[in-house]
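Structure incoming, see below.
Heads up, one of the protein chains got dropped from this complex, but the rest are sitting where they should.
Then we have chain A:
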Amino acid sequence: MPTSPLYALVDCNNFYASCERLFRPDLKDRPIVVLSNNDGCIVARSAEAKKLNIKMAVPLHQVQEIIDRENIAVFSSNYALYGDISARVMTILEQEAPSIEVYSIDEAFLDLSGLSTHHSLTDYGIRIRRRVQQDSGIQVCVGIAPTKTLAKLANHGAKQYPATQGVVDLSDRQRQRRLLKLLPVREVWGVGRRIAQRLQLQGINTALELADCDPAWIRNHYSVTLERTVRELNGLSCLEFDQQPPPRQQILCSRSFSKRITRYQDMHSAITQYCARAAEKLREQDGLARLVSVFIRTNPHSQSDPFYSNNACRLLPVPSADSRLLCQTALQLLKTLWKPDYRYMKAGIVLSDLYQPGCFQPTLFDHTESVSAKRLMQTMDLINNSGRGQLRFAGEMLGSGWQMQRNHLSPAYTTRWDQLPIARI
């Protein structure tokens, strides 16, 4: 007998702020905010900071006054820390569920289809919640439902209403409809801001009103994607459970500079660094890239500076994951793009047209990547991942002053021997 689908969405509460607090007992009740790359905007807030009405994506300088007044702890993004804690949470979830789909750094779907119905699903959720909190130190909320879209909403409800104690079981149709009635349509997974506005203009304000729409009408007036959402809200599972996230179709590495770049050598070093990082990511997913694109641009919002933005790309004869070849290509592209006398704000590199090894058919005369190049790259990655040293291209060191600003970075508590948390004895 085929079992009906059942999913749980496990989502960490205020994940980045919780990671920062884990090793800082002195921050127990203090509000915390975490900043984006270059310490620009606020990208994460603790519950206390949310209560102080600090909004997401606000530039730091706009809230500096309230930060000082309320003694808010400020952190730069510490992705080494968040990545390590995330891996721990996911490992624990893997032990608790038949299979899991890691959806983002702080949330995962569990496939509970066929889970014995003798047990209360709420009890199961509570057990997961307690174990993750105990073992990793991170609090999570659990939403359980027959579709992914409903599981997302259940999780939202678990976060919103403290009475639920962090677990909401929406397997019952009546409970589904009761919660849907309470939630505005923009909280539904897959409904973006613009679609929500359009729906509201047509009098569809709550998630329940969307669920009660005719799917055919939605398909004709909106899209197949939204039609699927409507069906999912009615308990019909349409979104597959992907245990393995599909390999990325393109790899992007781009950042804004902490200071405007005006010298070529600084841009040369930035592009080399971004390209080396992109190539590293490419090898992490065991891919090969054939198309290399580079873009550079100045600040489009500046009143005083002239605007320039351009990009260029080149198709390699055969796909490659060799940092040397990719960097060299990127730098040749940069030379065609570079114009002096502009104040550049951002640059980036995109590797696309990706292949898995052995999937590309070269012509008889094409050179395929040599074994020694592959070994060299493997060795380089091994050294760079060991945490004991870094192998870099000389071109990355040419310029300076534009690198990422991280003035409020916490220690790599879990990934560096010299930065472990301290306990007094």
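Assume a contact is a pair of C-beta atoms (placed from the backbone, for glycine too) under 8 Å apart; a residue touches a chain by one contact, two chains touch by 3 or more; residues count from 1.
Note that in this section contacts and distances are computed from a predicted model.
Choosing from "Translesion error-prone DNA polymerase V autoproteolytic subunit", "Phosphoribosylformylglycinamidine synthase subunit PurL", "Putative sodium/solute symporter" or "Zinc ABC transporter permease", the protein name stored in UniProt for the chain missing from the display reads "Translesion error-prone DNA polymerase V autoproteolytic subunit". Only one of the listed residues, A:136, A:155 or A:269, touches the absent chain: A:136.
Of the candidate positions A:324, A:343 or A:406, contact with the hidden chain is made by A:324.
In the complete complex, the residue from A:105, A:313 or A:373 that touches the missing chain is A:373.
Interface note: of A:56, A:224, A:391 or A:420, the residue touching the hidden chain in the full complex is A:420.
Although one chain is not displayed, chain A still touches it through residues 25-28, 87-89, 91-92, 95, 134-137, 317, 320, 322, 324-325, 328, 367-371, 373, 394, 397, 413-414, 417, 420-425.
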